[in-house]
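The complex is shown incomplete by one protein chain, all other protein chains being positioned as in the whole.
Here is chain A:
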Amino acid sequence: MNTPSLEVSGLAYAYPDGHQALFGVDLTIGRGERVALLGPNGAGKTTLVLHLNGILTAGAGTVTVAGLPVGRKHMAEIRRKVGIVFQDPDDQLFMPTVREDVAFGPAAAGLRGAELDAVVERALEKVGMTGYADRPPHHLSFGQRRRVAVATVLAGEPEILVLDEPSSNLDPASRRELADVLRSLDVTVLMVTHDLPYALELCPRSLVLSEGVIAADGPTREILGDEELMNRHRLELPFGFVPGSVA
């Protein structure tokens, strides 16, 4: 059996102000899986995400990425392996041009010259943004910016791609384009989202994080179909959406 892309066990965390956000989270994501992380606001989703690449350090428990424990020792390697795409692309894209932004991670890892150019080119190709390398991010549409944000992370050839609300603020066409991109990638994906139809469309498996623990773990269709479970964790489907009716 392959080493899983991500293994979290007994993860607990309290913020410095004493507010406890995670109470022992256990989850395993196998290589190549696409998993949705669902949960109401304040469930601890973002806190969990920030543990995956060691921005926050666990109070208790462990996080292991492709067999490598998240800790000070392997931080550079972990940050390369875990590619987090943040919700606001204007936060994610901090360099003056798309090319420099996509090159940032690999260049920080020491790549230069033609090799670096090739990595950038490949990453932009994967998200369908090849022609935009020399544009400043501010002059792209929101959907394009989000795709570039995905490219900046893909350039590091991550083991696992973590997306925070990937469909937020996207118009339906951009939302669908991003879904096409995500489906075409050969990488493990953990997608934090409130967009339940999107989760169903892209992720065969879902986790429900509620009050700092994993409250459910199973096929997305079953979770979304379990009305009692959904209500208990403040999850609601959009009006008129019936998970069973979607092919």
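Note that in this section a residue touches a chain if its C-beta (ideal position, glycine included) is under 8 Å from a C-beta of that chain, and two chains touch if they have at least 3 such contacts; residues count from 1.
FYI, contacts and distances are computed from a predicted model.
Q: Pick from "Sulfur carrier protein ThiS", "4Fe-4S dicluster domain-containing protein", "Cobalt ECF transporter T component CbiQ" or "Succinate dehydrogenase / fumarate reductase flavoprotein subunit" the UniProt protein name of the chain that isn't shown here.
A: Record says "Cobalt ECF transporter T component CbiQ".
Q: Considering the complete complex, identify which of A:22, A:38 or A:103 is in touch with the unshown chain.
A: Per the contact definition at the top, the residue touching the missing chain is A:103.
Q: Who touches the missing chain here, A:15, A:94 or A:241?
A: Hidden-chain contact among the options goes to A:94.
Q: At which residues does chain A meet the chain that is not included here?
A: That gives, for chain A, the contact residues 50, 53, 55, 76, 79-80, 82, 84, 86, 88, 90-97, 100, 103-105, 107-109, 112-113, 116, 134-139, 152-153, 156.
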